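Shown below is the structure under consideration.
One chain of protein is taken out of this complex; the other chains stay put.
Showing subunit A:
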Amino acid sequence: MWDYTDKVKDHFLHPRNVGEVENPDAIGEVGSLACGDALRLTFKLDENKRIQDIKFQTFGCASAIASSSALTEIAKGMTLEEAEKISNQDLAEFLGGLPEEKMHCSVMGKEALEAAIANYRGEEAVKEDFEIVCKCFGVTDKEIERVATENDLTSLEQITDFTKAGGGCQACHPKIEAILTKLWGKKPVEPAENLVPAGQKLTNLQKIRLIQETLEREILPPIRSDGGDLELIDVAGDTIYVALRGSCSFCPQSQFTLKNFVEAKLREFVSPDLVVEEVKG
């Protein structure tokens, strides 16, 4: 069970402002049945153009309902200009925090409010060029960029926690990584040939350093994500000796992994002459 704060539980068990405002001035809708989260927001302004009444209907988990309830409590009495400044962090903070994996609920609240304000102003829902990056959850490149910027998100996992993008079939992971790289920059991989003047060979120290860097950056993360591991044992000339650990050590396909993945990556990033050999034990 999730470790929800008392305030999240309170707003889930006793949600404020549930329902639809009668004859609303605006309606905002985000989410979908397929996604498992959806929010419909309606509000009415008073004579001073402040939000007089605001109500929600939410399809979703306890966090989604609590975030919707929090949003209506915060926004009530605000002008639209003030309400526009409500961030998803404001909703999360109001609730005393949300689990990282549930931050997308707070983002949904903010987006519903934006949609409602746009509806009030008669703006088109689609206002700029975008590309749907995550087809499973219908998340666009613009949404990913915006949520990443507003919340200082730098990893794919964080993008998934906050937007759901990438949480389905995972086909969009490279695109999300590319957006993050474009947004935050990343030290480009330095090809081996840039390290030495033309015509010269890598020194042993340069070679070992490059091998270690390539292992850490390119090879170990996917292997470790599968419960395996690999240890660099020795480097003798162009032969690299490694030992397989974890689930790799008993995997019937370990030789395939060594030749078609480990050796291929080392040849790509260090030297095309390298050969990888397994050391048992």
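The rule is short, and it goes like this: a residue touches a chain if its C-beta (ideal position, glycine included) is under 8 Å from a C-beta of that chain, and two chains touch if they have at least 3 such contacts; residues count from 1.
FYI, contacts and distances are computed from a predicted model.
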Record-based protein name (UniProt) of the chain missing from this complex, from "Glutamine amidotransferase domain", "Cysteine desulfurase", "ABC transporter permease" or "(2Fe-2S)-binding protein": "Cysteine desulfurase"
Sole residue of A:Phe43, A:Phe94, A:Phe137 or A:Phe269 that reaches the chain not shown, by the stated touch rule: A:Phe137
Touch with the omitted chain, as defined above, among A:Val21, A:Ala38 or A:Ile176: A:Ala38
Candidate in contact with the missing chain, chosen from A:Gln57, A:Gln89, A:Gln158 or A:Gln206: A:Gln57
Hidden partner interface residues of subunit A, rising order: 1, 12-13, 15, 18, 20, 29-40, 56-65, 99, 101-102, 135-139, 160, 164, 167-169, 226, 247, 250-254, 256-257
